[in-house]
Every structure is written in structure tokens, then in C-alpha cells.
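Take a look at the structure set out below.
One protein chain omitted, others in place.
Order as written gives the chain letters A and B; numbering starts at 1 within each chain.
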Amino acid sequence: MEENRVLEMRGIEKSFPGVRALRGVDFSLNKGEIHALMGENGAGKSTLIKVLTGVYTKDAGSISMQGAEDIQIHSPQDAQNVGISTVYQEITLCPNLTVAENMFIGRGNGRITKWKKMNEDADKILRSLDIPAAATQQLASCSIAVQQMVAIARAVDMDCKVLILDEPTSSLDEQEVEKLFKLMRDLKSKGVGIIFVTHFLDQVYEVCDRITVLRDGTLVGEYAIADLPRVELVAKMLGKEMDDLSDIKGENAAYSGEDAGDLVFEANGLQSDAGIKPFNFYIKKGEVNGFTGLLGSGRSECVRAIFGADRVIGGEVKMHKKTVKISKPLDAMKNGIAYLPEDRKIDGIIGDLSVRDNIILALQVLTGFFKPFSRAKAQAFAEEYIKKLNIKTASADTPIASLSGGNQQKVILARWLLMHPEYLILDEPTRGIDVGTKVDIQKLVLELASQGMSVTFISSETDEMIRTCSRLVVMRDRKTVGELSGDDVNQNKIMETIAGGEAKS
Amino acid sequence: MKKIDLKKLLSNQLLIPFTAIIILCIVNIIYDCVNTDAAFFAIETKTNNSGFTVFSGPLITILDNGSELAILAIGMTLVTAASGGQDISVGATIAIAGSAMLRVLCGGNTRPETLAAPIIVGFLVACIVGMLCGAFNGLLVSVFRIQPMIATLILFTAGRSIAAWINNNELPIVPDPKFAYFGSFIPGIPIPTTVFIAAACIIVAALLLKFTNLGLYTQAVGINESSSRLNGINPTAIKFISFIILGLCVAVAALIKVSRLSTINYSVIAKDIEMDAILAVALGGNALSGGKFNMWASILGAYIIQFLTTTLYRFQVDSSALPAYKAVVVIILVVFSSPVVRDKLSSLSNKKKALKKGVA
Partner (left out) sequence: MKKRVVALLTAAVMAFSMAACNGGGAATTGGSTGGSTGGNTGGSDTSAPAASGELIKVGIINNDPNESGYRTANDKDLQNMFTAANGYEAKFAYSLKNDEQIQAAQGFITDEVDYLLLSAADTAGWDGVLKDAQAAGVKVILFDRTIDADPSLYEASIVSDMAKEGQTAVDWLAGQGLSEYNVIHIQGVMGSAAQRGRSGALDTKVAAESNWNIVTQQTAEWNAEKAQQIVQSVIDAKTPFNVIYAENDDMAKGAVAALDSAGISHGVGKDVIVMGFDCNKWALEELLNQNWNYDGQCNPFQASYIDNIIKTLESGGSVGEKTIIMDEKGFDATTITQEDVDNYGI
């Protein structure tokens, strides 16, 4: 083992019933290095991480750590003991305890019972890592980013040599991400090896030193960051040359039916109890528009109000120029509105139910309580959309929870498409899913629009919105502050409007 | 071919209940071999004291006495699936529904000469009372979002006193021998009436699951309430309905219980039956935290509990020790259905497969 190596995995194999998830994968990590682990969903990243952290036991292969050849890791506890710590996308700490308690709980060195010492120790660590939190503060009162950092601080303090960050940035805003990166660089300089799993290409190029790419459970290669331009990275992940992402808008002609341009949905002074100011909004037949703004600006709250997901407390809503009452999701569905929610896990999937049941759910509810589909009909629906959206699943009977994130999202999309809505609302449909699926979804949106569906699209990634939307409603501080269309839909103009007239660039 | 079957079998929810039944059968057969005059599977005909021919034997006893529990298991499964919690008031609400039925049938008399109201009216009143109790529990759980066990603790505690109060603490006795048919035999029919009642309830449940979306909605709500709401399901209503259905099951169980003796004893009627009903759901391999469910497995679980009880009575096990035996069974089943053991089992079968492949 090289001097500088802190972790070396060789020929890792892992199979699940019916799937070979990892085939002879090698992975190595140096001291003081940030190493990106990249791959599409289902490429084997999660499995590799889980093998390393003892959640899964490997079928074959060897793992060596600095100073210890061929170690066996059978449980997360084993992993921790050899110095491997993990921080997951979801915060796994206790929100009702203090920061210090969260850092030391379950570590059995008596510190948790000596309050004063514990708080002092915690403060010392927090200061050394420059984390803006106080030891005695309740964790829930910190922002998500700080909570994330506390989780990292906890991991680091446990004498960790290898720190795994599994999608830590997906629920953070830009400034928070910056803070996190600073912390990562600090740790790097202290000699910690960091494995960074993310879908954000920008972030990879901002902080990482090397990249390991996996595809279909096999190793594609390991590259120094300077040797691998973005386009090539994407190509390696997808295993093919990439479509030019910026050009998908032109592929589909705009909808050109007789009723093109007719108002499909219209809201006047709509307001919900989720704390947004009354807003006006409309969408035309075959149009793709979007809400944009910073995280927390009220984008999601607007579409939730449209769908009746939050309690509507004021305003008027029209479908095809006729006033309708939408006070709950079912009302919206009856009016042909579909809504793919922002948080797939909390609001989207029904985890233990099969892919089939998840696909038919919305249409089934719309059809009625006393008219269940026959098994054969449900199966036919499911198969149709599994094929249409290229959903990777063992069968329609597989529980949706065991699918990868991108495929789960496709199932939810299938659920709403099966309903054949007139108006489809997609709230962050591409979050946390792989590049290939992202492009698929964007293409699909444009294709649906060209067939006459109206789509409202929300994404944190502005270029995604620019590529798909012909009109953007800009939000700031929970109210609409502008509307952009045509050539105004560009990066600079959007920034300008979000910031309030003062151009950033 | 066989290998696939094995794997499917291992992952099947009905595996554990069926295994339990097979084991109980084997234990009984062994007992029969030792005691030559006993015959577990024998069903013979007897003439009962009303002069009619009826079937008799341990199997009939199990089917007969397991009926109430099987009926309750239907409702308890739905409540568990939808709310992720259990109703611990079913024993007490059986007392309430039964008491209300007696009050109507006896018209407030302790020893009436004739029925004060037709039996069907008494039963309908019991249904209404049962559903009201269910509605009370359901309201607390679905609208006020109180944990099911805590919400139902109220009726669990107060129920038997309420039952006693309904009849002024008297113990009325139903004079009409026809009323006793529900808990014993209808003249001329050799199979216990309870078997028909349970079968009817099971069929109704099956139809309900087949011809409505109750199953899908209940599971969806139990697994992910927020998501269900965004798909147009009303989780509050679904939870409420599950408690109402359990209330109906309670009323039917109350009819059987009261009919068995034509009277009621408020403090001991259906005592501890809530725990058995919950156990039935668990024996069926259903998660007590809600979500996916298998109704048939729960019903099977109910009969297994009765099977076990009857077996232990057969062996002359001290009846005060019955709960201890039940506990042992629970431990075994819970361990066997735990994910850890299941994983081990399936990996074992995988290894076997690999081994066979290697040999070939």
C-alpha cells in the first residue's frame, strides 16, 4: 500500500437476488483528498458506500486501511471503529437535543454526563472547524446546513480517517454549500480523506481532487480532476456521447393546435395558509412555464396552493375561464391538474407499495372508491409506463422503495401521466437524480407540451429552467416580483430579477 | 423450478401462519399416538340436548371458538394498517355493544318473559353502538391525531363500567331460545352458527377488498399519509372508516359472545380479547406499525391462537399458564419473522443454490 493511501478497496463484489450490484470494483482514497464518487443512479455508488460502512457485507474482494490489511467490516459500528464515518443526505441526529449532546451521544466516554466539560469540548471542536453554532443550542434551531456540519463535526471528532459525505448538499442553498465546502477543505488540510457523493457537477469541479466513475456496477475509471472535462465526465457516466443539453428545446415543435394559446388555468389573488402573498398566475394550452427564485422564496408554496395541497384561504381559480373551487388535491385532480411534489420521499412515493400500485394510484383515486381496476388492467397500465418512461425495475411488483431515486421519480411521473392531465405541475422533478434521467425528464416535458399539455416546471437549477420554460414567474420573499418571457429568459435577467433589479454580473 | 418455489415460499407472508398450523397439527398427532383413545382430526356427530344432530370434535371447537377473534382480526388489521396503531378497547366495547343489545332485547327487565324487541333490532342497536364506539376512537385518532393506543385507552378503561351502567348493573337473561342459536347451533344444521357468521364476515371483507379500493387506500395512508393526501385520498376519512369497520366487527363479536350464554358478565366478557386480536394481526406477519397488510394472514392468525388454546386445553395444561405459552409462541414467531432471521434464511437458500450449481 502506498505511503499516502488511507483506504484501498480491491475487487469488491456484491450481488442481490437477481442483480449483480458491484462487479470487481476498485477504489482508493488518499490522505487529505476530496474524492468524488460519480455515476448514474443504479451505477453502484450507494452499494459501494454501504459495503464500506458495513451496512452490506461484501461477497468478495478486500478492503485495506492504512496500517491494516484486509479488514472485515460487518456493521456500521465496525466501520466507525476503523475510522470510517458517514454523513448522510438526511440528517440522522436528534433535533430535540443540543448540539453538544448530538456530538457526544452514544459514545460512552462519560462526557455526556459531565455537562460542563461536554459543552466546552463541543465548543472547542465547533470553533476549530469554524461552525457557526453554540454547544448548548438546540439542534433543531440550526439551519439544515449547520446541522449537516454538526453531523460532520461529530464524525470528524470520532477520530475518522475516511469521511463519507453522501449527497450532503442537496437540501442546501448556495451560501450554505459554500460554508460546507470551506469545512471540507479545512478537514482536507487536516489530512482527512473525504469521499464525496453528489449529483451536482459544478460542485465536483469546485472541491474535488479526483473522480472515480462507476457505471452498471463496474469501474469505468479513476481520473484526476484536471484530466477530465465535464462533457467527458458525463459521457463516461452515461457510457455514450452526450446530447448537447442546451439544444433540446428545438427538438420539439411548439403545440400548434387550434386552441393553442387558450387559457387553461388562471388564478387571481390566490393565497394559502403556507405564508405566501396573494398571487396571480395563468398558463396557456401547450405552454411550459415555471416559478423561479431562491430556495424558500415561495415557489413550491405557489404550486401547492394551485393544487390545493395547502389550505387555500383566498383568491379565485378558473379552469378554461370557468370559476372552479379547488380546496383539496382531489378537486384539482378532477379538474385535470396533476402535481409532482418537491419531496419525493415524503410526498411522492408510497414506499412499501409496488411500482404498479404507485403508478395507478392517482388515476385509481380519480376513478372512484368503488371502481377498483382489475389486476390485469393495473398491470397493463404499469407495464405501459414502465416501458414508456424506461423505468428500471425488476418487475411491476417490486416495492417502489427499492428503486433508485431517479426511477422512483419516473414512477411518480408515470402516476400523473397516466391520469392524462391537462395541466402538469412538476416541482423539482430532477432533484437528486442522475444526469441521464434529468435529460429524459426535460425532454419529456417539452414533448408533452408539444402535444398540448400545459406544464409548470420548477427547478433549483436555473439552466434547466432556461432550457425548458418559455415564461418564468420570479419570486422573492414569498411574493411574485416579476415575469420573464421570450429572450428575457436567460441567466442574467433571472439573477437580476431575483436580486431585485441589481444585476449580479 | 423447486428453487424458485422455495424462495417465493420464504418471502411469503403466509409462511409463518401455515408453519404454525403444521407444527400444531404435528404436536396433536403425536399426542394422539401416545393417547390412543384421542383423535384430533375426528369429527363425529352427536345429538345435542335440543335433540338435533351436530358435529363435534377438536377441529369444530377451534372453528367455533375462534370465530369472534377471526371477525375482530378483520377490523383490527384495517385499523393497524391505516393508523399504525392498535385499538385496545375492543374487549370493553364488546361489553358495551353486548350490554346495549341485552338492554334492547330485555327492555330493561332482568328476567323478561318475552323479548322486548326482535333479535334483529337488538343486533342493529349493537351495530350502531359498536360503530359509535368506533367513531369515538376514530375521531380521536384521525381528527385529533392522538396515538391509537392512548385514544382507545379511554374506552378500554371506562368501557366495562359503561356497559354495566347501560343495564343498571343488572345481568339480564334473554328468554328466547332462538337468541342462543347465534352462539351455538341452528336446529337441523350440524355446524356451529358461529362458523357461518365468521364466514359471512370474511366474505364481506373479501368483497369489500375486491370491489372497493379500501385495501389500496388503507395501505397508502398507512405507509405515507402525506403522499396519499396529495393523491386525492382523504387520510382522516380512511382512518375513521377503519375504526367504524372495527366497530361493526365488535358488534358481531358481541352478538356471538352474548348469545353463547344468553347473558353477559361485564367484567369478564371478551376479557383480554384485544390482545389476542392484536396478536392475530402480528401472527399474520403484518407490521404493527401499519402500512401493507394481508387480511387472510390475520384471520389465519386468529384461528392459530384458538388452535393453540384448544391444544393446550387438550394437553390439560394449567389454564392459568396459557398466557405464558402464548408468550413463548409470540417470541418464536416474532424472532422468525424478524428481518435478520429472514435474511439469514434467504441467504442460506442462496448458498444452497450456489452449491448445487457448483456441483452441477
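Everything that follows uses one rule, which is that a residue touches a chain if its C-beta (ideal position, glycine included) is under 8 Å from a C-beta of that chain, and two chains touch if they have at least 3 such contacts.
Bear in mind that the values here come from a model prediction, so they are computed numbers and not experimental data.
Considering the complete complex, the chain that is not shown touches B. Between the chain not shown and the residues B:Thr19, B:Ser289 or B:Ser319, the one that touches is B:Ser319.
Looking at B:Leu140, B:Ala254, B:Ile299 or B:Leu333, the residue that reaches the missing chain in the full complex is B:Leu140. By the touch rule set out above, chain B reaches the unshown chain at residues 37-38, 46-50, 54, 56-58, 61, 65, 110-111, 136, 140, 143-146, 151, 154, 157-158, 160-165, 169-171, 173, 183-185, 192, 257, 260-261, 263, 265-269, 271, 309-310, 313-314, 316, 318-320.
Simple rule for what comes next: only the chains that are shown with their structure count from here on.
Averaged C-alpha coordinates give centres for chain A and chain B that are 44 Å from one another.
Only residues 17, 307, 309, 328-330, 333, 339, 341, 346-353, 357, 361-362, 364-366, 368-372, 415 of chain A touch chain B when the two sit together in their complex.
Note for the complex: chain B touches chain A at residues 7, 210-214, 216-217, 219-220, 223-224, 226-234, 291-292, 346, 350.
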